[in-house]
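Just one protein chain is left out here, and the rest sit where they should.
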Amino acid sequence: MGSVHLLYFAWLREQLGRSEERLDLPPEVDRVDRLLRWLRQRDPALDSLAGSGRAIRVAVNQRFARDGDPVRAGDEVALFPPVTGG
Amino acid sequence: MGSVHLLYFAWLREQLGRSEERLDLPPEVDRVDRLLRWLRQRDPALDSLAGSGRAIRVAVNQRFARDGDPVRAGDEVALFPPVTGG
Amino acid sequence: MIRVSVQAEPFDAAAEIAALSGVGAAVGGLGCFIGLVRADDRPGEPPLAALVLEHYPGMSESMLREVAEQACARFPLLGCTVIHRFGRLPLGEPIVLVLAASRHRQAALDATGFLIDWLKTGAPFWKREERTDGSSRWVEARPADDHAAARWKD
Partner (left out) sequence: MIRVSVQAEPFDAAAEIAALSGVGAAVGGLGCFIGLVRADDRPGEPPLAALVLEHYPGMSESMLREVAEQACARFPLLGCTVIHRFGRLPLGEPIVLVLAASRHRQAALDATGFLIDWLKTGAPFWKREERTDGSSRWVEARPADDHAAARWKD
């Protein structure tokens, strides 16, 4: 058992009211999609944001990640809207 | 009867040994192609340059011109190689 | 030579151009793009005052570097430079600088377009519009940007 370091950016950060947190992961939460489902179950604010239809992107250890990509203890996982730089 | 102002650039200028001249045009020399033919007849150096297979471009009054374009007394006519700027 | 920077302070375009022009005697063409905060007055809305740019420290630098490396792999470049600013940038301020140097103009210009297109979809930056009445809104991602980046897919 170990923790992940979660980061939030842009309107996700603003609406959650926090920019980061550390959470201990249950062993079955081992992929990006399972992490998102688990986060929504434990956090109604995140659940309503994720359910609002606005796209959310995920990065694991500072690389863009997809649903099936693995998440492990010690990882840095960031949630944010589609990027709008440039 | 009037004269044209002829200008030469780049290797044409160098090989002719002059950058400009004024020539009185016979009345029948009234187009670009006729002017070139007339110039070659009167100037062996220009004739051999034009016959060397290297392309020559023409501008009349500072606009690119083609064989059939008119040439009139008072015009500025420039002969030069294809451009290589930029 | 690859140079990337994520910074709050303005960049010195002339110094960057001079540095990249000087990477080697073989540089024959240098392409450049500068993105600026532009007025986008919409009827019924107060004028734009500034963009506030947030980024993901660490990932933003590494993604700029990755995009630059991709450009160097795809085009015959002698070097490229990517600088992206963050923080509050008032109207008219430069946001991003992209430079690409090559022997020939086409590679330099193509790489410049590639870099800016990918930067818009692959680098973790987010823009918030600040209007003159103090109101503020996050910019939504434009599908057009995804399409522009997709043009470069093999």
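The first chain written gets the first letter, and so on, giving A, B and C; residue counts start at 1 in each chain.
Criterion: contacts are C-beta pairs under 8 Å (C-beta built on N, C-alpha and C of every residue); 3 or more make two chains touch, one makes a residue touch a chain.
Keep in mind it's a predicted model, so treat the numbers as computed, not measured.
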item	value
Omitted chain's touching partners, listed by label	B, C
Absent chain, residues of subunit B that touch it	7, 9-11, 13, 55, 59, 62-64, 78, 80-86
Residues in subunit C touching the chain absent from view	12-14, 17, 21-22, 24-40, 91-92, 94, 103, 105-106, 108-109, 112-113, 116, 148
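FYI, only the chains that are shown with their structure count from here on.
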item	value
By number of C-beta contact pairs, the top two chains	A-C
Whole-Å gap between the CA centroids of subunit B and subunit C	49
Chain centre separation (subunit A, subunit B; CA means) in Å	74
Separation of subunit A from subunit C, taking each centre as the mean of its C-alpha atoms, in whole Å	26
For subunit C, residues contacting two or more additional chains	none
Overlap residues in subunit A, where contacts from two or more other chains coincide	none
